[in-house]
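All protein chains of the complex are present and in place, except for one that has been dropped.
First chain written, first letter: the chains are A and B, and each begins at residue 1.
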Amino acid sequence: MDNFKVKLTTKWNEFKVSQGFKNITASLLAILLGILLGIIIILITNIGNSGLGISRLLLGAFNNPRGAWIGIGQLLYRVTPLVFTGLAVAFAFKTGVFNIGASGQYTMGLFVAAIVGILGDNLGFMQWPIALLAGGLAGALWGALSGVFKALFNVNIVISGIMLNYIGMFLVNGMLGGFLRPYMVDGAQNRTITVDQAARTPYALLDKIFPNSGLDFGIILAIGFVVLIWFVLNKTVFGRELKSVGMNRDAAKYAGVNEKRAIILSMAIAGFLAGIGGALFILAPSIRNLGNQYSLENVILGAGFDGIPIALLGNSHPVGVFFAALFVQYIKLSGDPLQSLGYASEIVNLIIAVILYFSAFALIISQYVTKLRKKKNNQVNDDSNKDNGVVPPEKPSKTEEVIL
Amino acid sequence: MSFIIAQSFYFIIPLLIVAIAGLFSEKSGTVNIALEGIMVIGAFFGVLFIHFMQAVVKINMNPQLLLFLALMVSGVAGVGFSSLLGFLAIKMRADQTIGGTALNLLAASLVVYLSKAIVKDTRIYFSAVFEFKSNFLSQIPFINYVFFNHAYLTTYIGIIILIATVLIFKYTRFGLRLSACGEHPQAAQSAGINVIKYRWAGVLISGFLAGLGGLAYVIPTSISFEGTVAGYGFLALAVLIFGQWRPSRVFLAAIFFGFFKTLSVVYFGIDAISGWMTTYPNIPFALFFRILPYVVTLIVLAITSKKSRAPKASGIPFDPLAG
Partner (left out) sequence: MHNIIEMRNITKKFPGIIANNNVTFELRRGEIHALLGENGAGKSTLMSILFGMYKADSGVILKDGQEVVINSPNDANDLGIGMVHQHFKLVEVFSVLDNIIMGIEPSKGSGVIDRKSAKEDIIKLCEQYELALNPDDIIEDVTVGAQQRTEILKMLFRKNDILIFDEPTAVLTPQEIKQLMITMKKLAKEGKSIIFITHKLEEIMTVCDRVTVLRRGKNMGTVEVKDVTKEKLSKMMVGREVDFKIEKNDMELGDAVLMVKDLVVINELSKKHVVDHVSFKVRRGEIVCIAGIDGNGQSELGYALSGIVKPNSGQIYLNYEDITNKSIRYRNDNGMSHIPEDRHKYGLILQDSLANNLALKKYHLEPFQRKGIIKNEPINALANELITHFDIRSGQGAKTLSGSLSGGNQQKAIIAREINKDSDFLLSIQTVRGLDVGAVEFAHKSIIKERDRGKGILMISFELDEVMSISDRILVMYEGKIVKDVLAKDITVDELGLYMAGIKQDEIPPLTLTEQENEKMAQWRGNK
């Protein structure tokens, strides 16, 4: 038993000085600053209700009118698409590519899954898995497009991502509003009709554990994919190669990695993940099996953009992404309760944007803080590396090269 | 025809102004992905100002003067917002793409939030009285139509900005030094130039112009602002890349892209096209013209990006202490 304790303490001490620990503290710092700003906004907007407002903000998902337990269920239900878009952005980041086009991939996945889900009547019990897979593949295609533009034509990936977001949205809304309208759209509400029963994600007993929360098998899939992506990135040759491209594109090339192939495949996988996210949304049975609908408003879906702060907070690590997604969704669920107090629900989006802003340099702040602490303790530097090479003054270290 | 040319100016000018905003920033060394967000902020505060003056104060002011003041408000708002980018990129030397994206999201949610808080609506309306209606040079009907009878103050301001930019970079100290900071900041530093100062100047000027550009986008084309500029900030980036960071080429690129954006709005007004539309009612012309600007952007960039030559040090944080 003592031996175990010793092992644990050494592992903890090792962890404390590791890069991973620094990254987590940086993320927590960014979150703290974001929430602080949220509190300030609440105080400024309406100081009268602020006490209640702040508590509702912090309670997040637990605010559910039917009780905290159902709140958790709702949290897990709503978080599912975010886990996927977070993974979509994170996976691409590992290869050094900024997947800002996750929204377009998500929308494409949603759209194709809806087509199969509404029009695929004769697929029987296969309707759901086929709809899901089709959605993933549609997203993969959309992601691969961005990848191709980057790898083969050197087009800035942010621009291609944004362009494809708009093209995707207009295409989908155009088709749904056009020749698909009579088959798939509820004219009065300007939304798609809900998918067939056979196309809906099974509850898998989760509706018994969290009744009326909407939670379905999707969360299990999300966790499954987190594990799968972790495995691919850390344990396979393929994942190792993708990461090497993200860390040092030139050295990866020198080592024999085909970086064009890596970028395209990485974006395809990222698109697949985002597509699955969109598919799971539209295929969800939701509360009381009412199903979900997609609105034909010309607005780019926010779920894709939410993936960005999630990926960064989670430092592009699959498990980190999962928890970051939980946090973001947790905060989002305070939107409605805050609204009913008279605060606009957009506070939540503001907070998330602020968190993203701070996470861009939270790591640098925490490095600065560690440097200050080192100075205080007057640490003598390790001489074991001294070898006569010229030592340049410290440069800020970048853990990943981001390819534009 | 004059109608179409006049309409296209409404789209070209804001593109031009915002692309030049991006130019100032990138030439000094900072990648500005946040042009979209700054436009939104600028448009918001500008429209809010106009709304306030028209609907609340009910002031009786020359509309051009009102527009001019509003443009200044937009510019200042843009400066304020872009200082967030400056802080992140120049002071903290953090990743500029991520920071820029953060600012875009921040602008989007901030503007909706403030809109709801101040006017209790997500749309802010204003009275569209800013069109120039002058008979100057009416002997030349085309010129009169486009430049004096259906023009906006913003058109002239846009052209002035373009000319000023060309002159600044060709002939002035400021332009030369700013370019040096974006090409080889270490060389600039050892020549005695305060790189940090010039990079800040680049970002703040960028903010002013992008904010102004945001309002310039909204005024001629609608009667309200509802929190988005439909990807214009990113189109401006494409214009900048297509124009290879040279003011005169950026102008041509703005005309090119602005033309397609215009088409997406006026296509049915072109006789040939409306003819096709009646002949082939099943082809989704509306959809086609709507996505055309974005598709054209992708294709053009695909053709030109291989030989693209951005300012060499753009996007690379500058550490004044690392010799």
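We take it that a residue touches a chain if its C-beta (ideal position, glycine included) is under 8 Å from a C-beta of that chain, and two chains touch if they have at least 3 such contacts.
Quantities reported herein were computed from a predicted structural model and do not represent experimental measurements.
> Quick one: say which of B:Ser190, B:Ser248 or B:Ser274 touches the chain that got left out.
Result: among the candidates, B:Ser190 touches the missing chain.
> Pick out which of B:Phe3, B:Tyr171 or B:Tyr280 touches the chain that's been left out of the picture.
B:Tyr171
> Sort through A:Asp121, A:Asp186 or A:Asp250 and give me the one touching the missing partner chain.
A:Asp250
> Could I get the residues of chain B that touch the absent chain, sorted low to high?
Here the touching residues of chain B are 171-174, 176-177, 179-180, 183-184, 186-193, 307, 312, 323.
> Can you list where chain A touches the absent chain?
Touch set of chain A with respect to the missing chain: 235-238, 240-241, 244, 247-248, 250-258, 381-394, 397, 399-400.
Basically, only the chains that are shown with their structure count from here on.
> Chain B touches which residues of chain A in the complex?
Going by the criterion above, the answer is residues 41, 45, 98, 100, 149, 153-156, 158-160, 162-167, 170-171, 174-175, 178, 305, 308-309, 312, 344, 346-347, 349-350, 352-354, 356-357, 359-361, 364-365, 392-393, 395-396, 402, 404.
> Chain A touches which residues of chain B in the complex?
Against chain A, the touching part of chain B is residues 31, 33, 84, 88, 92-95, 97-99, 101-103, 105-106, 108-110, 112-113, 116-117, 230-231, 234, 237-238, 241, 284, 286-287, 290-291, 294-295, 297-298, 301-303, 305-306, 308, 315, 317, 319, 321-323.
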